[in-house]
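Only a single protein chain was left out; the remaining protein chains are all shown in position.
Then we have chain A:
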Amino acid sequence: MSSPLYDNYLKVQKRKLRLIGLARLSILAAFVILWEFAARWKWIDPMLTSKPSQLLASFRELAFDGSLLRHTWISGLESLIGIVISMLLGTAIAVVFWWSTFASKVLEPYIVVLNALPKVALGPIFYIWLGDRYSIYGMAVAISIIVTIIMVESGFKEISRTKLKLMESFGATRYQMLQMVLLPASVPHFIATLKVNVGLTLVGVVMGEFLSSKAGLGYLIIYGGQVFQMNLVMVSIMMLALLSVIIYGFVNLLERYARKKYNYES
């Protein structure tokens, strides 16, 4: 049985949570309403800003003919594939760096330079080398892979040396250390990397679509801008926000599953 004092504490906490939720919603509502009426009463130019009612109309239009879903799906798929490639490839490269100190020392300055380089500048190169479709993956992976390597590698380095000494005392090979300690111990780092990657890969995908594609939300945004259709631009941006929330939600589910499976305290 809980004491009345505790019940009261719970009540107060719940009230606080409700208040926070309410405040969040009201900000959104206030913003939308202000936007709508400011545009209606011509305080702002609806040609430049569009307005919520118009956005809703063009959302409906785009949703009904299926094109919005198609473009969102394409961007989503590109992001997922980009994330998977850069996680796998980045982890593989980090493993090579851990395995061979020589390789890691030799390649370190290259990684530093590549990390500092604005990857967007590589756009035309990807376009010419990979064509309009695959250059998007090129851009997505280019933007996220270096960070993946650096984060996964630093995760490996955080694993205590004595843990590996223990493995060594049992006569473990390097492969066994990797498989039995490094990879399972890095699960929280993989998740953290994945979270960063969701954002970065989306940047890469949209950037890639800006530069070269004929489909996807990035394409819609650029197209909408070129034909001066702010409705199209803004609806696409909202879909992009929705897409990132969905992918992020998946990562959170994955995190919960992994923490349970690998017994990590959250």
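Definition applied: contacts are C-beta pairs under 8 Å (C-beta built on N, C-alpha and C of every residue); 3 or more make two chains touch, one makes a residue touch a chain; residues count from 1.
Basically, contacts and distances are computed from a predicted model.
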item: Name under which UniProt lists the unshown chain, selected from "ABC transporter ATP-binding protein", "Iron hydrogenase small subunit", "Fe-S cluster assembly protein SufD" or "NADH-quinone oxidoreductase subunit L"; value: "ABC transporter ATP-binding protein"
item: Identified contact with the non-displayed chain, of A:K105, A:K163 or A:R256; value: A:K163
item: Residues from chain A at the interface with the omitted partner, ascending; value: 160, 162-163, 165-172, 176, 180-181, 184-185, 187, 261-265
